[in-house]
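Below: one structure in C-alpha cells.
Heads up, one of the protein chains got dropped from this complex, but the rest are sitting where they should.
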Amino acid sequence: MAAGSIPILRVGANLLVTVQTDLHDAVAEVFQQDLLATIEKTGAAGLLIDVSGLDVVDSYVARVLADTGRMAKLMGTETVIVGIRPEVAATLVRMGYSMAGVRTALNVDEGLTMLPRK
Amino acid sequence: MAAQVLSRAELAIVTEDDVVTVRRRVRDLAHQRGLDSFATAAITTAASELARNVLMHARRGTAVVEEIANDQRKGLRLEFRDQGPGIANLERALAGGNSTVRSLGLGLSGSKRLVDDFHIDSTPGVGTVVTVVKWARF
Partner (left out) sequence: MSPLPEVNYMHRLRLDERELLSRRNFYEITQDDLERLAALRPLAERHSVQVVDSLYDLILNHPESRVFFPDDDTVRRVKRLQREYFIGLFAGRCDLAYVEDRLRVGIAHERIGMAPKWYIGGYARYLRLLLDHLFGELAPAEAQAAYRSMLKLVMFDMSLALDTYIAANLDTVARHQAAIRELSTPVIRVHHRILLLPLVGTIDSHRAGQIMETLLLRVVEEQARAVIVDIAGVPTVDTMVADHLLKTTEAVRLLGAETILTGISAQIARTIVQLGVDISSMHTKSRLADGIELALALVGRRIADKVEHAAKAEAEA
C-alpha cells in the first residue's frame, strides 16, 4: 500500500505513513488521494502521520496535512500527526498558521495510545 | 544597513521543483552561516512561502540568495522578484488578506514574522520584489 511514493504501513487497526520528502503540489495530490482511497478500502480506525523527518513545514504542507486529517475524520478515521519538530512548531505558530483541530503526539507510540485499538 | 555580500546566487522559479531547490539552497546556506535550527527553519520556511507566492501569482520569477555580513554578524538576504500582476492593496494583503488574495496575504504576513527585515515593493501591472534578511544569532 502506498500514498504516491510514500509507503503505508498497517499497525493493528490503524494506518501509519511517514512523510520524509517535501510534499509539493503533484506529490501532495497523489498522497492525499491514495491515502483516502486506502482508508476507504481498509476501513482503518485510525491514521498516524509521522512528520518527524521534516525540518521545514510551510503553510502549504501544513494545510495538506491538516486537510488530509479532516478528510479522514469525515470517513470515520481518527487522525493524529506525530513528531512535529520544535523548530517546525515554533515556525508554524510564529507564522500565525493554526493547525487547530488537528490532534498531535510526540511520536508513533504516543500517537497509537490516542487511537482506537479496534 | 550597508552589508557586505559574501556570495550571491540567482535561482529561477518556474516549476514546483524550483521551490524545492530554493528551499534546499537556503537551508544549506543557513547551516553554513551558523544559524540554529529555529532560525534555519524560519528562513527556509519564509523562502518556501515567498517562492511559492511567486509561482502561484506570477507564474514565474527569480530568487536571489545572498550570504551577507556586517560588522557584527553574518546572515542571509533573499530577494524574490517577479513581473506578475502586483499587489494592489499591500496593507490589506500584509494584514492577512482579503479572500481573493488570501493565500498570498498569508504567505507574506507569515513570512514577515519569521525574518529580521522584510521589505516589499509592488506595483500593479509591473511586478513585485520582496526582500528579507535573517541574521545568525550572535
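Note that the chains take the letters A and B in the order they are written out, and that residue 1 is the start of every chain.
Keep this in mind: a contact is a pair of C-beta atoms (placed from the backbone, for glycine too) under 8 Å apart; a residue touches a chain by one contact, two chains touch by 3 or more.
None of these values were measured; they are calculated from a predicted model.
Undergrad: Would you indicate which residue among A:1, A:30, A:45 or A:89 is in contact with the undisplayed chain?
TA: Selected residue, touching the omitted chain: A:89.
Undergrad: Touching residues of chain A against the unshown chain: what are they?
TA: 12, 82, 84-90, 92-94, 98-99, 104-107, 110-114, 117
Everything that follows uses one rule, which is that only the chains that are shown with their structure count from here on.
Undergrad: Any idea how many Å lie between the Cα centroids of chain A and chain B?
TA: Centres of chain A and chain B (C-alpha means) sit 27 Å apart.
Undergrad: In the complex, go through chain B and note every residue touching chain A.
TA: Result: residues 16-17, 19-20, 23, 27, 37-38, 40-42, 44-45, 48-49, 52, 96, 103, 106-107, 109-111, 113-114 of chain B touch chain A.
Undergrad: With touch defined as at the start, can you tell me which chain A residues reach chain B in the complex?
TA: Against chain B, the touching part of chain A is residues 22, 24-26, 55-60, 85-88, 90-91, 94-97.
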